[in-house]
Each structure stands twice: as structure tokens, then as C-alpha cells.
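Removed from the display is one protein chain of the complex; every other protein chain stays in position.
Labels A and B are assigned to the chains in the order they are written; within every chain, residues are numbered from 1.
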Amino acid sequence: MSFFFEVLIGGLLAGVMYSLVALGFVLIFKASGVLNFAQGSMVLFAALTFVSLTERGINFWLALLATLAIMVVLAILTERIVLRPLVNQPAITLFMATIGLSFLLEGLAQGLWGSQPHGLNLGIPDDVLVIGDMFISTFDLYAAGIAAVLVGALAVFFNKTRVGRALRAVADDHQAALAVGIPLKHIWAIVWAVAGFVALVAGLLWGARQGVQFALTLVALKALPVLILGGFTSVPGAIVGGLIIGASEKLAEVYIGPYVGGGIENWFPYMLALMFLLIRPEGLFGEVHIDRV
Amino acid sequence: MIYRECGQFKTSYGSDQAIFPIPQDRWGVMLALLIAFMVIPAIANEYWLGVILTPFLILALAALGLNILTGYCGQLSLGSAAFMAVGAFAAYNFELRLPGIPLLLDFVLAGLVAAGVGIIFGIPSLRIKGFYLAVATLAAQFFIEWSLTKFGWFSNYSSSGVITAQKMVILGYDFDTPLRKYLLVLSIVSVLALMAKNLVRSETGRAWMAVRDMDVAAEVIGIRIMKTKLMAFAVSSFYCGVAGALWAFAYLGTVDAQTFDLHRSFQILFMIIVGGMGSILGSFIGAAFIVLMPIFINLSAHALFGNAIRPDLLSNMELIVFGGLIIFFLIVEPLGLARLWQIAKEKLRLWPFPH
Partner (left out) sequence: MTLKKVLVSCLGAAVLGGIVAGGGAVVAQSNEQFIPMLSYRVGPYAAGGTGIFGGFIDYINLLNERDGGINGVKITYEECETEYKPDRALECYERLKNSGPTGASMFNFVATPPVYATMDRTLEDKIPVVAIGYGPAYTADGRVFPYIFPLVTTYWSQNTAKIKFIALQEQCLAQYPDLEGKPDRAAQCFEHAKKGELQGDGLDKLKGKKIVNLYHDSGYGKETKPILDAQAEKYGFQVVYIPVPHPGNEQQSQWLQIRREKPDWVILRGWGVMNPTAITQAARIKFPADRIVGVWWSGAEEDVVPAGDAAIGFIAAALNPAGDQFPAIKQIEELLYSKGKGNMQDPSRVGSVYYNRGIIHGVLNTEAIRKAQEKFGNKPLTGEQVRWGLENLEITEARLKELGLEGVMSPIKISCADHEGGAPVRFHQWNGKQWVLVSDWIATDQSLVRPLVEKEAANYAKEKNLPIRDCSKES
């Protein structure tokens, strides 16, 4: 039985790591109604920039600030060059722009900093907490704590601040938001900067586990079922979705996997999300959209 | 002046209902086919035929399939590569287990198997919409890739899950050189593209577009949603399945399930987005852009800066330029490259008096 709980807890903690990546998607989706295909590349770009700066002898906090500054500049440039000419275009056009952006960022990150994988030590202890005969990773606990703080801050940001409310208005309708006097260009730059920050946090935590390397772009794949389950527009949804996906995929792999040859982790979360969606087609926390003719 | 609809009178229902009602269009398509069938084989070398044009045509076919589903029927899919995989493995297994089966029948059967699988994964579309529907197709993508790797029967128990496509022979004629393979692929793609062109303006196609624009409204005016959506999934998967079979038989020769991974699905999605949603021509333009552009950038980069820039930097520059080009074209024309062509046509209509 304790093995079951070990798998469950491990899965829940892994789920938090998925949620971290999913958060970045949710932010952009809320602001522009678009799945940001470049989110994975942003994770890579942020983490690679940070780790390359620290390897050049720059102090940890200074490097963090510098990386943040670079992500903000990137956000402003994205808004200026890519998004502003595309105001009021259909969502699919913006989606396409993020595809272009992802190629650009991947080339830029590797061109600037090289393609070498880097080790990353955040100073977070990666020990094992032994409870009974269960092993729980302290690193994952810290990561979960960081994620909780991040989500709390974002929830406050969206629901309590002017910018947050303006952001939700923008997501509904660019033109209407502009008409009521919401400064679209600022809002977009802010959202992309915040998404860049979330990407940096996700990149650092994932990077500490698997190294900072190109494969960081692939963590986006882990976030997709989370998004679908939790709803594209909900910050708490991303967390709950992550927990459900994380726990169930681990349990499935350990208990069902061996009977069918294993390796079912890649498709199981999608099947699970599908089941949920058949019951609730907007995702768990997604906004219910009523079609009118 | 060069191009004008006005003044071209249709005198029979037949001429009014032709696939290309305007003679200029008709001649244009004829000319394009003539060039593709006669001129290109005469001037292109094996390199162009074998590894540029053949894969371009096959991926254009897959993009066409996805465009039917996404561009015409409005159902987003991220599983096109999985349906290609089904087609490839089905074609292989039919050849293997039914020796002597005619090649074209084999491809049709492979397409039908893919269509069947497509219908199964299309069922959730009756309830789920938009980006959320992507989950059903992603489930298809990962589940199919996994089963083809996991169950040895599909790959005839080869130790690494790789299948080697059989020889392509039609009526004793062996399609073994790049030229012959190109012609075979071109014929299949042309026929299927014309069929698609015809299909999207038929009752089925109009129903698809009605569902795409607003499915509730479509239901209200009496379109049967279930039949329409599942039909779109079936036709789209059929096209992808045939494309997958061609990818295995006419291009790579040896494939495994990982040949058709999520990246391929995304690549096909990029094609229709860049080329133009809801446009047959857009599928071809998009495929050309996504498949050929990186190669052209690679060639030009080597020619221009070959020895001046570090090779690592050069490779990354290619990525940057490719991403930049996508963004650039978007800003010039947000509705995809096919729209640029439409604008060109409209300009030609007015030329030489634009105002």
C-alpha cells in the first residue's frame, strides 16, 4: 500500500511541474485567445540565457535579474514587431506568428549560447525524504512550493488588479477592448513579459532536473493534456489539471503499463483528458461558451 | 483584362457546374499539369525529382487531407501524421499478407483503413470543439504511434519495428527510378486533388463549410452534424493514409512509427496555416514553403556565407531566417500565402486599369 502512495505522491509532485509549464500557455491564451506555440522555446531561451550568464561568472541573483530584463525586452520586441501589425486578425494568424517565433527563438538561443547541455544547480537540496518506506524528493516539494506561490500571485494579478481585468477584456475582443480605452500594446507587452517570467521559472526547475538543453522545448508536450483538462483560460485549472494528469499517468504506467508492454504515459493523459471532456467539453475550469445563432 | 469573369456567359448547366468555370483557370490548371507531367520530367534531374518534388507532393497531399478537415470543416487536428502512419503500415501489411494485390488497390485499402481509424478518433468531435478537440487527435497521434511500436504484428515482428516497403509494380511495370516514382506520385496526387476540389464544392463540401462557420446554425438549417463531421474525418484520414503509404513506398522506402511523430503532424498543420486554410491551392503552396524553404535557405546560406561563418552559427541562422520569414509573410498577408495568390488574381482582373 505504501508503494501506491509513493506513486501517487510522486505523480502529484510531477503534476505540479507540468502545471508550471502550462501556466505560461494559460497567460498568453487569456490575453490573446491563442495557444502560444513558442512557449517551449521561451522556456529554453530563458533557462539557457540564465545558465550561460551564471557560467560566465555572474552572481545568481544578478543573472536572474538580467535574464528577466532580457525576457522583458523580448516581450516588448514581440509586441512591436510581431503582434502589433496583427491586431484584430483571426486567432489562427496569431497562432501562426507564434510558430514563426518559436523557430526564431530556437535559432537565437542556440546561436547565442551554443548547443551544449548545461548542468544547473539552484541550491535546492535534491535529497530524499524517507517516510516509513516511502521516498519523497525534497526538490519536488520545493518546486511545488514555488509553483504555489506563483499561482497565488498570478491569481491575485488577474482578479484584483486593473491590468488583470483589462487583460481579460482584451482576450474577449481586441477591438472592443481598444474602443473602451484599454492600451492594447501595453497589455500585450506585460502579458508576454509575465509569460517570459513563468517560462524562466519553469525552465530553471526543469533544467535543474534534466539539464538545460534543447530538450527543454519538449516539456511543452507535457503541458498540453494539462491545459486541455484544466481549461485554456484558468490558472487554478492548470494546477488541478496538472495534479490529476500527474497522479493518474504515474499510477497507470505502474499498475496498467506492465500488462500492455509499458510506455503508455505518452497517450494515457490524453485519453483521460478526453474522458473528462466528453463530460465537460470546456475543460474543468474553462469558461462555458454558449453558442447563439 | 488578362483575367475576367465578367462577360463569360454560361450557356448550359454543365458549363456552369464545371470544376473550373472560368476558362483561364481551366487553362491554367491544364498548363500546370502539363508542366508537371511533361516539362519537369524532361528538365529535372534525379535529385530534384527524388528528394525535392516527390516529398513535396506527398506532404502536399497530407496537407490537403488536413485542410479538408481543418480548413473546410473547421475541426482542428494534430494527428495527421498518425493517420499517415496507419496508411503506411496498412499498405505494408496488405502487400505482405495478400501477395499479388494490385498496388493501387493496396493504396486505396490503406486509405480506407486510415479513414476507419479517423472516424473512431473523430467521434469526440461531436461533443468537443476548437482547441479542445486537439486532445482527441493528440490521443490518436500518441496512441497509434505507441501501438505500432508496441505490437510486433504490425511490423511483421522486425526487431526494431522498422518496415521496409515492397516494390511498387503495376501491371508488371516496375516503379523503381525517381522519375517513375515521381510520375506515380504526381498522378495519384493530381487525381486526389481534383477530387478534393470537386468534393468541397459539392453538397458535402458546402455542409462542411456551414459546420465550420457555425455548427449550431448549420444544424438549425438541417445539416446532419454527425454525418458531416465524421465524413470530414474519414475523407481527411483517407488522404493522409494514402500520403503515408506513398511516403513509405515512393519516398523513404523504410519507415517506423517514429517517422510519423508529432513533429510531422505539426509540420502538416504549419503547411495549411501558412498556405491558407480552406484552399486546395493553399495546401500546395504551404507544403512548398515548409518543405522547400529550409532547403533553399540552407543552399543559399552555404552559397553566400559558406566559409565566412561558423557552421554552428550558419545552421542556427537558417532557423532564424525561416522563423523570420513566416512572421514576415504574416505581416504582409495575415491570411496565408493562398490569399496572396487571390489578390494577384484580382489585380490581374483589373489590369491595366487598376482604378
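Keep in mind that, in the parts below, contacts are C-beta pairs under 8 Å (C-beta built on N, C-alpha and C of every residue); 3 or more make two chains touch, one makes a residue touch a chain.
Since the structure is predicted, the reported quantities are computational estimates derived from the model, not experimental observations.
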Original post:
Which shown chains does the hidden chain touch?
Top reply: A, B
Original post:
Which listed residue (A:P117, A:P183 or A:P236) would be found touching the missing chain in the intact complex?
Top reply: A:P117
**OP:** Decide which residue listed in B:T149, B:S190 or B:Q342 touches the omitted chain of the complex.
**Re:** B:T149
Subject >> Contact footprint on subunit B, counting only the chain that is left out >> reply: 46-47, 50-52, 55, 146, 149, 159-162, 164, 251-254, 256, 258-259, 261, 294-304, 306, 310-316, 318-319, 325, 328, 332
Original post:
For subunit A, which residues reach the chain that was dropped from this view?
Top reply: 3, 6-7, 10-11, 14, 106-107, 110, 114-121, 126, 128, 135, 137, 206-207, 209-215, 217-219, 221-222, 249-250, 253-254, 257-258, 261-266
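Operating definition for what follows: only the chains that are shown with their structure count from here on.
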Subject >> For subunit A paired with subunit B, centre-to-centre distance based on mean C-alpha positions, whole Å >> reply: 31
Original post:
Where on subunit B is subunit A touching in the complex?
Top reply: 124, 127-129, 131-132, 134-136, 138-139, 142-143, 145-146, 149-151, 214-217, 220, 262, 270, 273-274, 277, 312-313, 316-327, 330-331, 334-336
Original post:
Which part of subunit A faces subunit B closely enough to touch in the complex?
Top reply: 35, 81-82, 85-86, 89-90, 92-93, 95-97, 99-108, 110-111, 114-115, 221, 224-225, 228, 232, 260-261, 263-264, 266-267, 270-271, 273-274, 277-278, 281-283, 286, 291-293
